[in-house]
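For this view, one protein chain was removed and the others were kept in their places.
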Amino acid sequence: MEQFLQQIASGLANGAIYACVALALVMIYVSTDHINFAQGELAMFSTYISWQLMSWGAEFWVAFAVAVVFSFVMGVTIERVILRPLHNAPVLSIVVVFIGLLAICNSMAGAIWSYLIKEYPSPFPKSSFGIAGVIGPHQLGVVLVTLVVLGLLFVFFRYTSLGLAMRAAAQNPQMARLVGVRVDWMLALGWGLAASVGAVAGTMVAHIVYLDPNMMGGILLYAFASALVGGIGNPGGAVIGGFIVGVLENMVAYAGNQIEKITGVYIIGNGEKLTVALIIVIFVLTVKPAGLFGRVVVKRV
Amino acid sequence: MPAFPKKWLWILLALAFLVPLLQPLLPDVVSNYRLFLVSTMIIAAIAVLGLNLLTGFNGQISLGHSAFYAVGAYTAAILMDKLDMPYYATLPIAAVMCFIVGYLFGLPALKLEGHYLALATFALALSVPQILKYKWLEDLTGGVQGIVLSKPDVPFGLPLNEDQWLYYYCLVVMVLLYWAAANILNSRSGRAMMAIRDQYMAADTMGIDTALYKTVTFGISAAYTGIAGALSASAIAFVAPDSFNFFLSIKFLIGLVVGGVGSLAGSVVGGIFYVLVDNSAQALSTFVKNDLGLQFDLSAYTVFGIILIVLMYLMPMGIVGGVYYLVRSMRSPGAKAREQAALKQRASS
Partner (left out) sequence: MKTNRRTFVGGLSAAVMLSGSRAAFAQKKYDDGATDNEIKIGHTNPYSGPASSYGVIGKAIEAYWKSVNDRGGVNGRRINFITLDDGYNPAKTVECVRQLVEQDKVLCTFNTLGTPTNTAIHKYMNQKKVPMLFVATGASKWGNPKEFPWTMGYQPDYHTEAVIYAKHILANIKDAQIGVLMQNDDYGKDYWEGFKEGLGKEAGRIVKHVTYEVTDPTVDSQVIQLKDSGANVFFNVSIPKFAAQSMRKAANINWKPAIYLNNVSGQVTTTMKPAGFENVQGVITAAWLKDPTDHQWDGDAEMKTWREWMAKYNPNGNLGDVNYVYAYSVSFLMEQTLKKCGDNLTRENLMRQAANHQKLRVPGLLPGITVSTSPTDFYPVQAVQLQRFKGESWDLFGDVMHAESS
């Protein structure tokens, strides 16, 4: 029973990580209609910026704020400089550009900061936070920060005119242009915001998995699955999707353990937990093709 | 996308068959290593061709072709290792095996589109290396250690060395597969495949069995890539789960896009590019470091990323598409001039 609780708690904590990165993916999808494979690497790069500032003596929250702003500028710049000329290129060509970006970010970070893992501090107070033995203070903090970011995004998209304009620009660029939305800049803005959300995710994740240039590789896979489970265009869905994937994965391993304990036969374990979790996810998607919380877009022909 | 002119195809093919025979004359230019390198390009081209059938001609995206490549490679390796089957006999079995896996995978994939299909195939690419390590399959797959094989022997006492033979073997397989793909695409089924890509609903209402075509295309595509995997098992003489990670899928995708989506010739160009770019990125990075004296450590991986982005800038439609438009735009002024001359003539007469 204790193990069960701990597995759930650890699944939720991991889920928070996936949810955080999934939010950044959703962000870019909502505002540009693309899935950015380089999102994780951009977030990793931003996290290194904050690490560098802290190693120069900055406070955590100062470094955090600077990294978020820096990421925003970086995102806008990438959109304006690299992607702007490719607005009319086929989707797959854009995907290849993302892969190129991924390669550049990853290797540049390695060249600048080396591939050794680095410690990354946690901003949350150690003692008064968390539930001893079940969920650590940092894990709980990550869950809270994820929810705060989600809340901010919700308010932004729902209640501000800028958010509305961004959604319009992504969903129907021509109509948006007609009503006076500057679509090009909305795309750039979307990139900036996504990179900022990514920076938040990176700074939250780095304490748990440690900072290194490949830290986002594995996480991005999970985040991608989370975003899709929840419905790719839905920030709330992405967060719930993250928690689902995190808990599901641990439960698969837990179930495998119990089976082995009772019957003595090894059927599934840690080696297969990702596979089984993904099979479940795909099964869910074949039943609900737009994700759990996504809306089916009806196409008019 | 335009078809490749037939005349050129024949000339290229004749050249491809003749080049290895020049080895006694030019031992340094036509070295065994280069032949081996070209063989790996051919193998990559077959894999990309398979992906192109699915993505380029049927409009279904896949990030999971490394899985089919792995299934093909392992099928061949296990047959050779456990049953002592000759290497050439493994190809059809690997193809059938991959067709079945691809077809079965195509069934749930019917319900998925776009990003969701990308995720499902992505999951496939991630799972296969893990399944290869699965405890109960270890005896068969060799687990994490993989299987060490021997290189294909030269049959019938032909006066060729191993690498020359491997080259011809791969080349013949590719030519056959290319020819088959061209015929499929040119047939009623091929047009149905493309109709599904271009106008899904129209195709459906016109009575095309879209579900059948989509799943069968998945199977054929997987079979192509599986054959490439089986060839690679023979060429490299070793299979291990590490060779088939997700990044292999990405490389196929890069080959596809850089070569030309929806172009058979583009697949070949993409396969060549995919092998070449790795090597050239490294050469370029050393060049920048040693000869240009740049202090910053520009790694090959960075150069690789830059090459990709620049290529997409210059040729967003891929190399074959880019060259085609270039040729057309170069020709068109001439064509216009001729047209005008003809008009003038008619007016004067």
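Read from first to last, the chains carry the letters A and B; within each, the first residue is number 1.
The rule is simple: contacts are C-beta pairs under 8 Å (C-beta built on N, C-alpha and C of every residue); 3 or more make two chains touch, one makes a residue touch a chain.
Predicted model, so just to flag it, every value in this text is computed and none were measured.
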item: Which residue of A:T77, A:N214 or A:T286 touches the chain not shown here; value: A:N214
item: Contacting the left-out chain in the complete assembly, out of A:G75, A:G110, A:G141 or A:G291; value: A:G110
item: Candidates B:A89, B:V144, B:L158 or B:V327 - the one touching the absent chain; value: B:V144
item: Missing-chain contacts mapped onto chain A; value: 2-3, 6-7, 10-11, 13-14, 17-18, 103, 106-107, 110, 114-119, 132-133, 136, 205, 208-210, 212-214, 217-219, 221-222, 249-250, 253-254, 257, 269-271, 273-274
item: Missing-partner contacts on chain B, residue numbers; value: 31-34, 36-37, 40, 126, 130, 133, 143-146, 148, 150, 232, 236-238, 240-243, 245, 247, 275, 278, 282, 297, 299-301, 304
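We take it that only the chains that are shown with their structure count from here on.
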item: Touch list for chain A against partner chain B, complex; value: 35, 82, 85-86, 88-90, 92-97, 99-104, 106-108, 110-111, 221, 224-225, 228, 232, 266, 269, 271-272, 274-275, 278-279, 281-283, 285-286, 289, 291, 301
item: Of all residues in chain B, those that touch chain A in their complex; value: 55, 61, 108, 111-113, 115-116, 118-120, 122-123, 126-127, 130-131, 133-135, 201, 246, 250, 253-254, 256-258, 261, 296-299, 301-302, 304-309, 311-313, 316-318
